[in-house]
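The following block contains the structure, expressed as structure tokens.
Of the protein chains in this complex, one is absent; all others appear in place.
Order as written gives the chain letters A, B and C; numbering starts at 1 within each chain.
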Amino acid sequence: MAGNQFGKLFTVTTFGESHGYGIGAIIDGCPAGLEINEEEIQVELDRRKPGQSKLVTQRKEGDIVSIQSGIFEGITTGTPISLFIKNEDQKSRDYDHIKNQYRPSHADYTYDAKYGFRDYRGGGRSSARETAARVAAGAIAKKILKAKGIEILAFVNSVKDISIPNGYLPSSREEIDASPTRCPHKETAEKIEQLILKTRKEGNSVGGIISTHITGVPAGLGEPVFDRLHADLGKAMLSINAVQGFEYGSGFDGCRKTGLENNDAFTEVSGTEAQTKTNNSGGIQGGISNGQPIYFKVGFKPTATLMIDQESVDQTGEQVVVKGKGRHDPCVLPRAVPIVEAMAALVLCDHFLRSRTNRMNQL
Amino acid sequence: MAGNQFGKLFTVTTFGESHGYGIGAIIDGCPAGLEINEEEIQVELDRRKPGQSKLVTQRKEGDIVSIQSGIFEGITTGTPISLFIKNEDQKSRDYDHIKNQYRPSHADYTYDAKYGFRDYRGGGRSSARETAARVAAGAIAKKILKAKGIEILAFVNSVKDISIPNGYLPSSREEIDASPTRCPHKETAEKIEQLILKTRKEGNSVGGIISTHITGVPAGLGEPVFDRLHADLGKAMLSINAVQGFEYGSGFDGCRKTGLENNDAFTEVSGTEAQTKTNNSGGIQGGISNGQPIYFKVGFKPTATLMIDQESVDQTGEQVVVKGKGRHDPCVLPRAVPIVEAMAALVLCDHFLRSRTNRMNQL
Amino acid sequence: MAGNQFGKLFTVTTFGESHGYGIGAIIDGCPAGLEINEEEIQVELDRRKPGQSKLVTQRKEGDIVSIQSGIFEGITTGTPISLFIKNEDQKSRDYDHIKNQYRPSHADYTYDAKYGFRDYRGGGRSSARETAARVAAGAIAKKILKAKGIEILAFVNSVKDISIPNGYLPSSREEIDASPTRCPHKETAEKIEQLILKTRKEGNSVGGIISTHITGVPAGLGEPVFDRLHADLGKAMLSINAVQGFEYGSGFDGCRKTGLENNDAFTEVSGTEAQTKTNNSGGIQGGISNGQPIYFKVGFKPTATLMIDQESVDQTGEQVVVKGKGRHDPCVLPRAVPIVEAMAALVLCDHFLRSRTNRMNQL
Partner (left out) sequence: MAGNQFGKLFTVTTFGESHGYGIGAIIDGCPAGLEINEEEIQVELDRRKPGQSKLVTQRKEGDIVSIQSGIFEGITTGTPISLFIKNEDQKSRDYDHIKNQYRPSHADYTYDAKYGFRDYRGGGRSSARETAARVAAGAIAKKILKAKGIEILAFVNSVKDISIPNGYLPSSREEIDASPTRCPHKETAEKIEQLILKTRKEGNSVGGIISTHITGVPAGLGEPVFDRLHADLGKAMLSINAVQGFEYGSGFDGCRKTGLENNDAFTEVSGTEAQTKTNNSGGIQGGISNGQPIYFKVGFKPTATLMIDQESVDQTGEQVVVKGKGRHDPCVLPRAVPIVEAMAALVLCDHFLRSRTNRMNQL
């Protein structure tokens, strides 16, 4: 129950560092009888992998996943599933210059403060490379959810001050992946693309917001009072590198409304789904899904790595200039879309399983 | 590990319903040797209790806490601490009219959908009354943190569209509690007070934002990759009734900046504390505290209970009018301030304990 | 996840000390829709309570349980169930003489060593009085299991060197409770009764063995590789005061056999039950139930409290004579029978719930 595990029934433990031997994930608690193969997992990894377009980092990683246990003849056996991704691009000497330096807004100092020393190569464990393991595990969670009719669509809502029109909703993953920005609104996508290219040229970085829309969730998922569905979604998102904010339903905007404006009147109900006039609750009431679509936003700060020299200090407290060199991701949002989907899938899958034991007459 | 427990080493389990016999919390994992008594816990509860001013609900509850175990001769023994608060105001007949109705944006429908039926009296388990138990447990966490030099100050930042000036920071709890609004900025507090009184008269409700500022946190708290300090803070906050949003450091605003604008340059470092030119990271880098002040914002939606009739449906799907009657909290934010502090204290206390085993040379 | 909680899905946290305000248990994860009332729980507590016969301790405790939450109109709501038992017999001055003394084979010294000081009254948290809370929680687990056709019978197998005939099995709880010894074999029960009375007169104590026989367990319960069903049963039993040994199936005797002698040949199988020629596996193979009866033995040491003066030391290391005075339970086994049943029920109930999410086609 240390900090590298997520989930209570569908539990995922990740391991590995940016420039070590590789990274991976162990899923414990996956139900038996699910058909899944490496190709299906690879599809998700390919959406996250570096080098997929000119907008993102050019690190050379195939990010090829291999299944090491838990699946027999293409079907999950109910035993732990080990997913492994070997690191290919291990040019760790690229990082010798930051061995003793503390890069601004990175985790270099805090890892040293916590553990006494650190694997400095590429950020070591604090690198966003770790999220590839989450995407691999999430691919399996997604397949379980799909079998239950639950679908998750995440997309880039805004980068810096460029946003899609309010309320715009993509109809499919294809629409999202049509642009390398993963922004489904064509005109906005074009502006974002220009902004990212300009930012890359400047050696700077930009942040933004990813929206997620989830359909097909039956009423009843979420375990109050602490494991409210949106609380677990929030934690999942905030555990992703560079995330600084989370809001669901009408979010911070809703906090500026009155109750009369924000309340969702019920119009129809069944045991698994409620219809409401509006959906300011974002599909979750009292921490439990109500059958309406779940939606939330996740804010990513501009990444800390720049191709611009920055002032800072080293381990001894000496003033240094951190050189802006090496590889660089001017905007992580396009690659973060599958990570957000993966983490949402882990939360929903875990809560779906947990909800199976809520009632005597359903045991 | 069901949903009513929070924390891994300093674990708190709450129980109880709004109109049942009472509510309470069990703390398991509190270190032995802490001096604490009921009066100290009561001080915190009095900040949350109903009826404390004309701005909040007039429910009659003394919210008197009693310690039932774990403390001997005024000192914690290391065994589970049971804190109990008897319900006094149990007029459950006030709720007969909603027995079969689904109030808009309440948890009535979702509890029915999940569990098959519900204790409808005053919202039962979904009532914010449960948070009194958190405040009681938080009082103990706060005392542990205080002994380690960590202090948490939460305050009302905005209600609806009225906000304190950007960057305004209270210097003490007294300044916060000086106004029944718990907004420390005098002029803003007065405007908020007028707004809440007007809202009460209209039978409506308003939401807003609570800010939290934490000082004295040593570098090294937080357990990546999933139990990042801010991820656990986010979950803690999102588990509070009516919370819809969480952001820390430069938050959603920071997502509209460039890396060069948002990065925090280091100026000095020690093993337990770093100095940075700016603190857009909100005292947390890579999910681990860096010794700078931690700060975050929590968005509360306007509460769902109104004194205005609203259309909805009942359990059979029939159209009904939910009567606006009974007690009513036009704005929960003043009473939510100690809840936010309590949850922050639970997170920090848990992570403080967890950080004690990070290094061989400190065992 | 501190040490006072048991179970993963059906979790029980106990609290309270021997001579404090009271003791209790919180169940988190009980499915909604179970009919249960205080009387049904009381029946189990009455089997454990002191003073029920001349064979056991004469401490005066009614052990009256009250339900404080989680049950509405006689039915579980799916929210935490709080069970509380007030301490009545709190003559703590009886224990003033051991305030600074370390009684032989008690937990006085170890609690001091661990926590720095202790609630010395009646053993405080280390007292077997805590097990009343387990029995109360176990009563609810038992009712769930009963609804699923699972029944647990524990009984006294032997006291000191007096044993029931090998293989003797009671047919009902009535047969077990017919004797105050809770040994179902009449002649053996009479011998045991005489031995206990003689032991009481001498101020000494005796240990023994409790056998448990569980029927109706479907195949498939148990979660390898660590949460094997018998491993969790073993932990549950070893967590009971005075337990020194656990064996299941053919146990230690089976270790002296050959594989050919010990193996259980299958004769018939279905999805929920296997028939085997013998049942040396005690109904569990590879850590998973096979549908055959589960049986195991639990060894209790003679209790440490004697009415005989014993040499020992005090907190300062000074030689002292610990006076043999106060109340005294010459043999805990008759009262331990419902405790063993309760802990077995907690394990099976937890594993029953966990087994509900093992297969895709059963979700």
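Keep in mind that, in the parts below, contacts are C-beta pairs under 8 Å (C-beta built on N, C-alpha and C of every residue); 3 or more make two chains touch, one makes a residue touch a chain.
Remember, it's a predicted structure, so these values are computed and weren't measured experimentally.
Taking the complete complex into account, C:Gly287 is the one of C:Gly62, C:Gly287 or C:Gly326 that touches the chain left out. Mapped onto subunit A, contacts with the missing chain fall at residues 1-5, 8-11, 13-17, 20-24, 26, 28-29, 32-33, 66-70, 72, 75, 77-82, 84, 114-119, 124-125.
Within the complete assembly, residues 1, 8-9, 29, 31-34, 76, 78-79, 144, 147-148, 224, 352-354, 356-361, 363 of subunit B touch the chain that is not shown.
One chain is missing from the display, and on subunit C it is touched by residues 1-6, 8, 14, 102, 104-107, 109-111, 113-116, 125-126, 130, 158, 160-161, 199, 204-209, 219-220, 222-228, 230-232, 234-236, 238-239, 241, 244-252, 254-272, 274, 276, 280-282, 284-291, 299-306, 308, 310-313, 315, 317, 354-355, 358-359, 361.
Here is the rule we use: only the chains that are shown with their structure count from here on.
The distance from the centre of subunit A to the centre of subunit C, each centre being the mean of the chain's C-alpha atoms, comes to 45 Å. Between the Cα centres of subunit B and subunit C there is a gap of 39 Å. One finds 26 Å separating the Cα centroids of subunit A and subunit B.
Listed for subunit C are residues 1, 8-9, 29, 32-33, 78-79, each touching two or more other chains.
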